[in-house]
Structures are given as C-alpha cells and as structure tokens.
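The complex appears here minus one protein chain, its other protein chains still in place.
And now, chain A:
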Amino acid sequence: MRGVWRLLSFLAIMLFLAGCGQENLSALDPQGPVADMQFDLLMLSLLVMVFVVLVVVVIFIYVLIKYRERQGDTHIPKQVEGNHRLEIIWTTIPILLLLIIAVPNVVLTFDLADTEPEEDQDVLEVTVTGHQFWWEFEYPEYDIEAGQDLYIPTDTRVVFQLEASDVIHSFWVPALAGKQDTVPGITNEMWLEAEDEGIYQGRCTEFCGESHWLMDFNVIAVDPDTFEAWADSMANPPQELTEPQSEVAAEGRAIYEESCLSCHATAGEGGNPQGGPDLTNFGERSNIAGFLEFNEDNLEEWIRDPQKLKPGNSMPGFDHFDDDEMEALVEYMMGLKVQD
C-alpha cells in the first residue's frame, strides 16, 4: 500500500511538472536523449528532496502543536543536552540519501562530457559563435554558415564547438539539452540529439549586455535527407538570390548590395567578421532577429530602427530609405530562400 502511494505521488509530481511550460521550450518537456537524462536526474533529486522537506515539515508541525506554550503554563522544560544516537542518525541518513543522487550524477556528468558518438551513429559538427545579441552557426563539413536558425538532422548526434566573439554567452535549448557557456578565448564542447522534427526554442542564458533577454534563436530539426538537401542548397544557393528575376526585387538587390552586403554574407558573397548574421536563407527564418514574428512589417521596422527593437546590437538603422526603396528591399529579402 505504501509503495502504491509513493508511486502515485511521484506520478502526480511528474504530471504536474510535465504539464508546465510551453512545448519545445520547457526543460520539463524533454524532446531528446540529453534533456531526457537530465530530466530524469532532476526528478530523482526532486523526489529525494521532497522526502527530506516532508520529514522536516512533519516534525516541525508536530513540535509546534504539541509544545506550544499554553495559557497559564509556567513549567520549566527539562534542559536536555543532546543525544548521540540521534546525532548519528541524522548524519548518516542524509549521507545515504545524497549517495542516491551523487552516484548517477557522476556517471551522467561523464557521459554528457563524452561527445564521441555511439557505434554507427550519424554525427554532425556545428561551430556555434555567440555575438551580442545573435548566434552564428558554422557547419565545417559542409563549409556553410547560417545565422539565428540552427538546422539539425533528427536522430543524429550533433556535436557543438562553442565560441564567443565578444562577451560570454550561454547556449541553451531547454527541450533538447542543458546549457554550455560560450567563452571568449576558449572552445567548449557539448552535444545533443533531437528525436522528432520540430522547431525548438533556444536562448542565451549568460547575461551579455543590454538586450540579453532578446538573444533567442531557433533549432529546426528536420529528417536527415531534408537536412542534406538544405545543406547542399546552402552551399550552392539558387541563382535568384544574387540575380533576382522580378524588377522590384532586382532594385532591392541593388540597395542590398550597397548597404547591407558588407555586414551580411549572402549566398557566399559579402560579410565580415564584425558584421551580422548570414542572410542566405533569410526568407525561411522562423523569426526576425530571433524574436520578432516573421513578416514584412516587422522586417521593415527592423531595418528602419534595429536599435529600438534590440537596443545595443551592432546594426545601424536605415531610416533614410523611402517607401519604394524599402518595399523593394523587403521584397528582395523575403525571397532569400534556398528550399522550394
């Protein structure tokens, strides 16, 4: 009977916690093996700790009810010095409880640090660079670069090399894996896997300056074939990207070449190390700048005044474009797509 109760209460906690938070964002709703393991360890430690709290609270309430001063009571309590047996009990039991958590933790800490894939598992390497306040993703095997949207194949071990270009950031995709810091001057490693296709939200968790809270990104998990096709077309982008067909878009391309290409690498052209995200596949972004809803109005607003939307980022505003110019530019940018 006791066991049943324990199981029930455990399930209740799990259900309550699992129901918490938004899908593909919450660490309480894990979507891959790393987040799974971390969730299980978290639940194990939570269970032990809830037990500890309960023991303390039960004794606490009992003592308060039983020994509270009643009216007119003037007796002098017995002055007890202590009790060796009790001291030994409440020293050893916590040690045992801690061992229940400590042992699996040590094992898992080493497992998570080990980026070597299991036998005949597919691996993808990605170099992540944190910038104030955006993310850059490089795929060395494919010689391509992407900004803000991190494409990964499902059921593949993705191994990250984490770097930072300015201050410390921290790379976190709660639904897929715990975080690792990106530290200037140091390269850190971590890995994760996504089980299902989907868009998982990621964010920076190390305070990194004025717009730290907006340093969001998306992880887009697709099946391995789709991923290969995507990587291939990123490496060999369609011609429309550099020579758009429609007249308006061509006009936009001209403005883009003049004002934007120096910072934003696009289809293998332009860009610079102090610049902004690669925009080759901008038309397929899930958000603008990682957090704005993806639509033309927001794009225009962003181009006109990025400092208002994300203060402190290093893109200047282009408020001097007139409406026609802006329309052309936006049209061109919405067409920056590598998939059909």
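Keep this in mind: a residue touches a chain if its C-beta (ideal position, glycine included) is under 8 Å from a C-beta of that chain, and two chains touch if they have at least 3 such contacts; residues count from 1.
As a convention for this text, contacts and distances are computed from a predicted model.
Looking at the choices "Protocatechuate 3,4-dioxygenase subunit beta", "Cytochrome c oxidase subunit 1", "Modulator protein RsbR" or "Succinate dehydrogenase/fumarate reductase iron-sulfur subunit", the name in the UniProt record of the chain not drawn here is "Cytochrome c oxidase subunit 1". Remark: the omitted chain is touched by one listed residue; of A:Gln180, A:Thr266 or A:Asn281 this is A:Gln180.
Residue-wise, the contact with the chain that is not shown comes from A:Arg203, picked out of A:Arg203, A:His264 or A:Arg285. Remark: the residues of chain A touching the chain excluded from display are 17, 20-22, 25-28, 35, 37-39, 41-42, 45-46, 49-50, 52-53, 56-57, 59-60, 63-64, 67-69, 73, 75-83, 86-87, 90-91, 94-95, 98, 101-102, 105-106, 108-114, 162, 166-168, 170, 172, 174, 177-181, 183-186, 188-189, 201, 203-213, 216, 291, 311-312.
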